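The structure is given below, and queries will be raised subsequently.
Here the complex is missing a single protein chain, while all its other protein chains stay put.
Per-chain numbering from 1; labels A and B assigned in written order.
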Amino acid sequence: MPDQFLFAMEVILNGLMAGVLYALVALGFVLIYKASGIFNYAQGVMALFAALTLVGIMEGQVPFSHLINAIFGTEIHHFGWHVPALLAIAMTMVVMVGLAWAVQKFIFRHLVNQEPILLFMATIGLAFVMEGIGDIMWGAEIKKLDIGLPQGINDWIDVTTFEAFGYGFFIDNLDISATIVAIILVGALIAFSQYTKQGRALRAVADDHQAALSVGISLNFIWILVWSIAGFVALVAGIMWGAKSGVQFSLSLIALKALPVLMLGGFTSIPGAIVGGLIIGVGEKLFEFLIGPMVGGATENWFAYVLALIFLVFRPQGLFGEKIIERV
Amino acid sequence: MRLLTMATAAIMAASPVMADLVFPSLSYRTGPYAANGIPFADGYEDYFTLLNERDGGIGGVAARVIECETGYNTEKGVECYEATKGEGALVYQPLSTGITYQLIPKATADGIPVHSMGYGRTSAKNGAVFSNIFNYPANYWDGASHAVNHILDENGGDISGKKIALVYHNSAYGKEPIRTLTELSGKHGFELMEVAVDHPGQEQKSQWLQIRQQRPDYVLMWGWGVMNQVAIQEAANIRFPMDKFIGIWWSGSENDVLPAGDGADGYKALTFHNLGKDYPLFDDLQKYVVDAGKAAGAGDQVGTALYNRGMYAAMLAAEAAKTAQGIHGTAEITPAMMRDGMEALEITEAKMTELGLPGFGPEFSVSCENHGGNGLGAVAQWDAGAGEWNLITGYEASDQEVIGALVEEDSGAFAAENGITPSCS
Partner (left out) sequence: MFYRESGDFSTTYPEDSQTFPIRFDRYRYYVVLAVAFLVIPFIINDYWANAVFVPFLIYAIAAIGLNILTGYCGQVSLGTGAFMAVGAYSCYKLMTAFPEISIVIHVILSGGITAAVVTLFGLPSLRIKGFYLAVATLAAQFFLVWLFNKVGWFYNYSASGQISAPERSVFGIIVTGPNTEAWAKYLICLVFVTLCAIIARNLTRGSMGRRWMAIRDMDIAAEIIGVNPMGAKLTAFMVSGFFVGIAGALFFSVYLGAAEVGESFGIDKSFLVLFMIIIGGLGSIFGSFAGAAFMVLLPVFLKNVFVGGLGWPTDLAAHLQFIVSGGLIIMFLIMEPHGLAQLWRLAKEKLRLWPFPH
């Protein structure tokens, strides 16, 4: 069955690409969890918020226009200008840093040393708040996000594979860009954490809060830093997913796609997030391709979790997670 | 406890005098489907505002729209129903299959009609069993048949051996057309390929790879929310010919095609009302509602597909109310009278022209045996360059032979399960 084999190859390749996108979302989780022990459920909403802000700035929308109009009876919607993509991304980043500062200042500073489950619940509360603010600020309609990334089938791959195997493979240009961006992003993150002062401080905090504090590292600064980086990762994820579906509420649900990746890779490991993402991506696509038709399809949502669960039974800390040492 | 008393006070303060016709609008301007809920709710409310401003209401009595936010959540829908039914609500249009199913038994017990226009329980077409539920002018099974008929037309009436894929939202709603399509595939000899997409549908790579590999001749879609945008984008990505991709009416709004840009050009969707704003009524709407600053929401949705649908729903409700006023000879009608009005509703071309909406929807009439109208529907096509939908067919009939039997079977099962004796007296 050469046809089936080629199809499977195509599915695997696309699974890898999808895995990169999952890993992008998962990265944000890992960064924050490593540095502060917070399991940040709001990561998905942060991606939505970042993408909304980006589109809003690019289109020159007036923030909170709906609220202003409702209160003052005015009719304002747009400033009437368009901001170029790169500048808009920079401005969005400023907003995300501001958000990181606010989150740290108003929420997590007051929750230091609480139980993980409480921190987790606080992030769900944060997700609610950000959902509401995002909608009031920029409106709830679907927005087209176009920062000039190519989309659609890659012709070169299609033609080359057709000549080689007699069947042209489908690879989305957007996925290729996402992969390149992800590689650059991870490279930059590694360089940052290995070679800069702040990066080393970040790793020190991740290892041991108190030891880091006692050698003079400002925990507050590091936490703002790490939330900002997570905000940046969320922005990248938001752009990639938003380019596919338009920017809308459902973007926040991508967090659910990242959770099995985290389980599989381990909450504390950046390589884990990437490898986990790839395994989940390939696994769920292949399962849907091979087994899906027999059981009626739409298996992807649960299969990722079940796959991760099976992995966990054999390695309770995930693939690359820190070994859990239990003491009395 | 103070919370309780304050909440009670708030409810008390909200209940006004009962001297107008109450049309509750269970809308969703938040949540995952907000982008679809907003234009519909705007259109629904604007039409009643227009009637109030221009004609002084319906038959001299002002219409009052009570908006209640459900967020597409069934429990909030129940709360909204309970909160508004005491105000004399005449008809409910929940715009959600889940909430409709909740309301079918409740509203029937309370004697309030429900109009689920193009959604909800398809077999509610059988008014002998579902006395208070209406789903005119067309339902999902009609839709499935329209799509197949359109494909038949394009292929000169012979589609045996063709392969048609159905991409559907993996929920009660998405599964609706499968029975009909299975029947039709037997009748016309095409091969049906079912492709399920799980909620919410952000990621559909495997589904569209499957379509790319299996090469179906046509793809039908029963999608909702983000699933629509992603599916259209993915179809464009794999270069599936867009004019062979047909969506149900809930997959056919501007929201669904705009994110894919030019890639969506030629995409088709079913509809049971016309699109655009080239109707005399829209001039009045502009004059009395939009320019007067009375438009619902942000007022920027006028003329979009879902706005028109909301307006159409409001128009049908207002016409039914007029019919009810005629039958019972009173201007202040009750929900029970409204039900009679809906059951005697007749929409003709003359009536629509009189309203300033010539050719806006199909002609149909409702009777006790048939709560679903005549099942007429049309196909619209998206023109990405002009950024508008155009009807490419007239309102055509569905295959009532197949659908009628299915309606009979499903409503019969419901009647047996709930101990209802079908009757039309």
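Simple rule for what comes next: a residue touches a chain if its C-beta (ideal position, glycine included) is under 8 Å from a C-beta of that chain, and two chains touch if they have at least 3 such contacts.
Not measured: the values here are computed from a predicted model.
Undergrad: Among the options B:E203, B:E234, B:E343 or B:D410, which residue touches the chain absent from this view?
TA: B:D410
Undergrad: Just to verify: which one of B:I104, B:V148 or B:I333 makes contact with the chain not shown?
TA: Once the missing chain is taken into account, the touching residue is B:I104.
Undergrad: Which residue from B:A62, B:V78, B:M193 or B:A344 sits in contact with the chain not drawn here?
TA: Of the candidates B:A62, B:V78, B:M193 or B:A344, B:V78 is in touch with the missing chain.
Undergrad: Where does chain A touch the missing chain, residue by residue?
TA: 39, 66-67, 70, 107, 110-111, 114-118, 120-122, 124-133, 135-136, 140, 256, 259-260, 262-263, 267, 295-296, 298-299, 301-302, 305-306, 308-309, 312-313, 316-318, 324, 326-328
Undergrad: Which chain B residues would touch the chain omitted from the figure, given the whole complex?
TA: 3-4, 6-7, 10-11, 13-14, 27, 29-30, 34, 38, 67-69, 71, 73-76, 78-79, 82-83, 85-86, 97-98, 101-102, 104-106, 108-110, 121-123, 170-172, 175-176, 179, 198-199, 297, 406, 410, 413, 417-419
Here is the rule we use: only the chains that are shown with their structure count from here on.
Undergrad: Of all residues in chain B, which touch chain A in the complex?
TA: It is residues 29-32, 34-35, 38, 170, 194-203, 205-207, 209-210, 212-213, 225-226, 229-230, 233, 236-239, 255, 258-259, 261, 263, 293, 298, 300 of chain B that touch chain A.
Undergrad: Give every residue of chain A touching chain B within the complex, in rising order.
TA: Per the stated touch rule, the residues are 7, 10-11, 14-15, 17-18, 66, 69, 73, 77, 135, 139-142, 144-146, 151-153, 170, 172, 241, 244-246, 248-251, 253-254, 257, 284-285, 288-289, 292, 296-301.
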